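The complex appears here minus one protein chain, its other protein chains still in place.
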Amino acid sequence: MTPSYVEMKFSPSIELIDLVRRFIADFYHRLTADRVLRDRLAVATHELLENCVRYSTDGEARVRVEVSPEHRLVITVDNDAQPGHLDALRKIIEEMNGHEDGALAFYRVLMRRGAKDRDRSGLGLARIKAECDMAVSYSVTDSRVSVRALTPIEPRT
Amino acid sequence: MDIDLQVPASNELRATCRLDGANLLVTLEGHADLRTKAMLDGVLGRVHDVAVERKAPEVRLDLRAVEFMNSSCIKSLVSWIGDAQDAAPAGAYAITLMGSSAVHWQTRSLEALSGLADIVRIDVQ
Partner (left out) sequence: MTMPREVRSNFVRDTSAQGLPTIPPSKNAEGFLELVFEPTLRIVELTRRYVEELYGGASAALSVTAHELLENLAKHASPGEARFSIRVSYLGGRPIIVVRTRNKATGEHIENLQRVVAAIDAAADPKQHYASLLKQSRTGGDLPLGLARVRADSNLVLSVQRTREEVTVMANSR
């Protein structure tokens, strides 16, 4: 049977990023024979997980991967977040999704913008869009933020 | 001749550097992510210093054995490229990023980096 979803909740820690990512990578392996797609999904998952761990307040983080009957795969990561981060997230996603020259151009804009700042990356979401070819969106409920990456998929039959 | 990178060893990411004629060849192997970003920054900082000191015309960074690199470490490469640009003209050197077409992140990430600066060239096989 081809699985259609998996969900993990965990206390956000660096050690768990790699483990959660690999668990979900195995899930992707069950889901699709398309190796390039699996690699894209693995990169997107890792970036979302790292953002989650870095910017969440103490508490519970959740990652859910689900394939809809319409053959869309959605990776959702949610966590409690600091107010400053919610604002920054809104700005970056709005700027990214509104950038006229496309995802790769915006990715390079961010690279140049942050080149001198060694402490912050800020590239993760742009990378998901530019390199993984996934649509990125978010929603906020109270202090809990959900970030989603989405792509069409043909699951194994 | 091997160059001492003067960074603590890591199980997750390994780095070597040697002289290849007048050029530097840096080889990375493993995973570049949150756990190893500090090490990568140390390696790139040391490589930059050696390249400027020795007036190396080119630094080749072999990433083919890096299974995964997160965006923070891609950012480290960006910062290093910026340092190399700033070193011109006295300490100018070109950068070649070597990747494998069999590793997805390398084909896409190196493509993104190649458009950053004239001193950067990519070599994906």
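All chains are identified by letter, namely A and B, in their written order; residue positions are counted from 1 within each chain.
Here is the rule we use: contacts are C-beta pairs under 8 Å (C-beta built on N, C-alpha and C of every residue); 3 or more make two chains touch, one makes a residue touch a chain.
Remember, predicted model here, so these are calculated numbers, not experimental data.
Engineer: Considering the complete complex, which visible chains touch the unshown chain?
Structural biologist: A
Engineer: Touching residues of subunit A against the unshown chain: what are they?
Structural biologist: Residues of subunit A in touch with the missing chain: 1, 3-16, 19, 22-23, 26-27, 30, 53-57, 60, 64, 82, 84-85, 87-88, 119-120.
Rule of thumb we're sticking to: only the chains that are shown with their structure count from here on.
Engineer: How big is the gap, in whole Å, between where the Cα atoms of subunit A centre and where those of subunit B centre?
Structural biologist: 26
Engineer: Contact residues on subunit B for subunit A in the complex?
Structural biologist: 31, 33-35, 41, 68, 70-72, 74-76, 78-79, 81-82, 103-105, 108-109, 111-113, 115-116
Engineer: Which part of subunit A faces subunit B closely enough to touch in the complex?
Structural biologist: Those residues of subunit A that touch subunit B are 14, 17-18, 36, 39-40, 42-43, 46-47, 50, 53-54, 104, 107-108, 111-112, 114-116, 118, 120-124, 126-127, 130-132.
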